[in-house]
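Here the complex is missing a single protein chain, while all its other protein chains stay put.
First chain written, first letter: the chains are A, B and C, and each begins at residue 1.
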Amino acid sequence: MNSLDSQQKKELIDRLARIEGQVRGVSRMIEEDRYCVDILAQVHAARNALKKVGLKVMDSHIQGCVRTALRDREDDEIIDELLRVIEKFTD
Amino acid sequence: MNSLDSQQKKELIDRLARIEGQVRGVSRMIEEDRYCVDILAQVHAARNALKKVGLKVMDSHIQGCVRTALRDREDDEIIDELLRVIEKFTD
Amino acid sequence: MNSLDSQQKKELIDRLARIEGQVRGVSRMIEEDRYCVDILAQVHAARNALKKVGLKVMDSHIQGCVRTALRDREDDEIIDELLRVIEKFTD
Partner (left out) sequence: MNSLDSQQKKELIDRLARIEGQVRGVSRMIEEDRYCVDILAQVHAARNALKKVGLKVMDSHIQGCVRTALRDREDDEIIDELLRVIEKFTD
């Protein structure tokens, strides 16, 4: 169970469909023997788009689960978990 | 034209197919209302896998295009370009 | 006003003193004409150490300010701010 509403889900799923297209585009560029620097630009675009998806999900997680847990004072575990997520995300 | 041989191309295209699957997996997790932290772990895995693809392409670019350009003393432009790529990649 | 207790402050200030030493070490390596790759390793170590300081401060911020704001239901602004911080931090 997460805190994404149906509008947010739709938006994220649309973004992810575009990212799938970008990843497929990288494959095609490799097959078509395109210049490495152009391939790298496309890889970079897909990674950035995934990062934005991650930030949206983290936003919803903090606005939803974390906020609820804190209000209910069940917070130690969820804050530890959040910090581990942020640490991983900033790798 | 790039410097990837057919073995490297095959390996990269296989990796990219797996990454497409990971991205599709993120979509499915969102649809299935899975826990945000688990979704974030999957986003993270896909981003890392894309980074590895980028490093492989950069490796091939340096081993091929950059090396050739340096040997032929046509190097200023290609080194500038490489540095811009590295800078972008470390964003 | 932040949420660091005196023990945490002391620990962070000790870490920062070591990082200052690392940064000074990079200067010295440049002056002494040391090999670029060794200089880069030292730059990398200092950046990682700074990142750890940042994560400790973010930890304390979430455990303190964010938690208090959420419990007091004054949360929209502080969560927006936290998300902007996380986004910047992951650049």
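The criterion applied here is as follows: contacts are C-beta pairs under 8 Å (C-beta built on N, C-alpha and C of every residue); 3 or more make two chains touch, one makes a residue touch a chain.
All of these numbers come straight from a predicted model, not from anything done at the bench.
*Asks:* One chain isn't displayed here. Which of the visible ones does it touch?
*Replies:* Missing chain, whole complex, touching shown chains: B, C.
*Asks:* Spell out the interface residues on chain C facing the chain that's missing from view.
*Replies:* Contact residues on chain C toward the absent chain are 1-4, 9, 12-13, 16-17, 19-20, 23-24, 26-27, 30-31, 33-37, 39-41, 43-44, 46-48, 50-51, 53-54, 57-58, 60-61, 64-65, 81, 85, 88-89, 91.
*Asks:* Pick out the residues on chain B that sit against the missing chain.
*Replies:* Residues of chain B in touch with the missing chain: 51, 55, 58-59, 62-63, 66-67, 70-71, 73, 75, 79, 82-83, 86-87, 89-90.
The definition used in the following text is that only the chains that are shown with their structure count from here on.
*Asks:* Calculate how many whole Å lie between the centre of chain A and the centre of chain B, each centre taken as the average of the chain's C-alpha atoms.
*Replies:* Roughly 17 Å, centre to centre.
*Asks:* Suppose each chain is reduced to the average of its Cα coordinates; what separation in Å results between chain B and chain C?
*Replies:* The answer is 28 Å.
*Asks:* Residues of chain C that contact two or more other chains, please.
*Replies:* In chain C, no residue touches two or more other chains.
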